[in-house]
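Of the protein chains in this complex, one is absent; all others appear in place.
Entry: subunit A
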């Protein structure tokens, strides 16, 4: 008797461990996110205070267009050399040095490939000597126009030594320099934070990085003895006027890390969102476990009630268990989260080139508080329903057999219908009406509520679907028994399947949206885009890849080419708004190359797309004042309004505007051939012209469109990874349910084994049950996801999703994977079932 009691207690413990694991994983995700962002925040704090440690005060010109870290790169306005003299003449200034520091100096390595960067900038600078934190490793600074020095990181990545000839891409086409020096930083560092740096002589830096003589991006000012940086800043600012920004080194460090932190904060929220999904799934699992525990304790609880325990006491007895599980899971989750956060942080730094000196991993209060909050709330919320059910157990149940009563599904199904309808309604309102900021919450809430509603409906759906699914396996006795078992407890099967549904539905939904976008893009490209050859490159850092504009002129000369046009981009200020604009030398040619008729723009004209004109309230003849990244602002007249997507971009500026762009080289090229000229006759020649622009390549239209479409696949992959944990938790649920089935049906298993069911057959029976449950969950997920995805895609019609595509192939894959998941989840319970000692099993109660 004692043995039996201990055994069943242990069995329950195992189950609590399994469902506790669901909470542990969710909490790990949450606390890991906080630990990761905290570590990175402190890393960047120390990085930037390092970068600016040698700077007392820095003066720069007020930027023309304010850009946050989020939107792109801040283009510094040029600061005239005359300003340096003015600064030098101020009181409290010991020295002032004009500096040029612009992202976009891309070294072509000894292997002929451009050095890439996943985050840190690739700075082109002027050589101003060795400062306090620098240390010259080899050679000297550049003295002649043909010389450069690079930091040790760049030298190592590119594989160059002193004396080598180094090709560099800048705002100008490729140029070769002789490497005369390599420097590092104090503390034996090759760079600060993995930044690649190339130093030219000042005039060369001005020409290549700024495109103007005698200008700088900033002036570093050294304070005279007895003057603090803050004092100097406060003196300089009024003296220089509102066109200049004066900051101390500390200010700059703070600003830089603040803007990075903004980006990290966003990243943090996304991760927390996925952690939330994982926890949501965890709730299902825990709910299931506690329901089962209560069902198993029915007699015990009824006895308690019979001898006078109050309902409240019964509820408490369940909730206390939940609190204990929640607390333990929180502690473990927090610990695992610290590990995961540390791991991810080091992954992050190695992805960024390994140059980032990670701050020591710490445990921020947010991680601790959220871990306990989340762990407890999730567990207790999940246990409330089972606890209430426990309190409704009648005392007479103590005297009755513990058959699991087959309660009718009417109430739960009606509730499910209502909740699903409410969720779908919220989703619909969020997607299709304009409720401002509430939209996102409506969509988010709608999705969650819909999931809960479908989960409530699942027991009802499970009967026909599970029996239909099970038919697939009914050809063998174990298969038929497995099918029957999976239909035995519709609620439990339903919750287990619903947990899996959530992850699969989200993945499917995203896949539907992405595939719809992809195929819309392809259709559109096929119907509008007439260019047969595209010139472009993959952007994998903040700066888009660019190429030499001369390539376009030379391409135009190739026989068989009808038109070739380049496209330039900039982020500009229009009134108070920021807009992404396109420019081209001659719009008429771009039109020809792209496949539409357009007139050449005069220097004071712009063309805008229909939706842009509607949004901004412009008509033909409206005047628009635009401030590009550099130069003065100009006023333009809208000369024409073109149909959406018939030209690349929504605001097209004339060629004269390009010189004021942050990046003055083209990012895209479109080439259209004369009728009847095969692509293969021209493509190799265009490729040859791009030899000096290795960041980009020329491709035929189909390859290009496919490459664009591939970006959507990347998003899908990312979402799949992020939802992986939610799906893993659902798998734990399947294992949990099966382990329980095996335990509950011990006697049956014994009987089956006694009348001749073999071990392998027993395992097959358990596996079929698992596969049926998993595939059922996946089927629900695929259906719900396809519905939600279609709704979202439809709502995005205005944003270019012109058709809805259901990814049958991928949906099939998800179902197949679910079947596999079932098989995997069944392994342990199946082995346990097969190993049962027949006699013990028969005697089991």
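The working rule: contacts are C-beta pairs under 8 Å (C-beta built on N, C-alpha and C of every residue); 3 or more make two chains touch, one makes a residue touch a chain; residues count from 1.
To be clear about the criterion, contacts and distances are computed from a predicted model.
**Q** Please identify the absent chain by the protein name in its UniProt record; candidates are "Putative ABC transport system ATP-binding protein", "GMC family oxidoreductase", "4Fe-4S dicluster domain-containing protein" or "Bacillithiol biosynthesis deacetylase BshB2".
**A** In UniProt, the chain that is not shown appears as "Putative ABC transport system ATP-binding protein".
**Q** Check each of A:150, A:752 or A:826 against the chain that is not shown and name the one that touches it.
**A** A:752
**Q** Touching the absent chain in the whole complex: find that residue among A:488, A:659, A:687 or A:794.
**A** Residue touching the absent chain, from the options given: A:488.
**Q** Please give every residue of subunit A in contact with the chain that is not shown.
**A** On the subunit A side, contact with the omitted chain comes from 403, 477, 481, 484-485, 488, 747-748, 751-759, 761, 838-839, 842.
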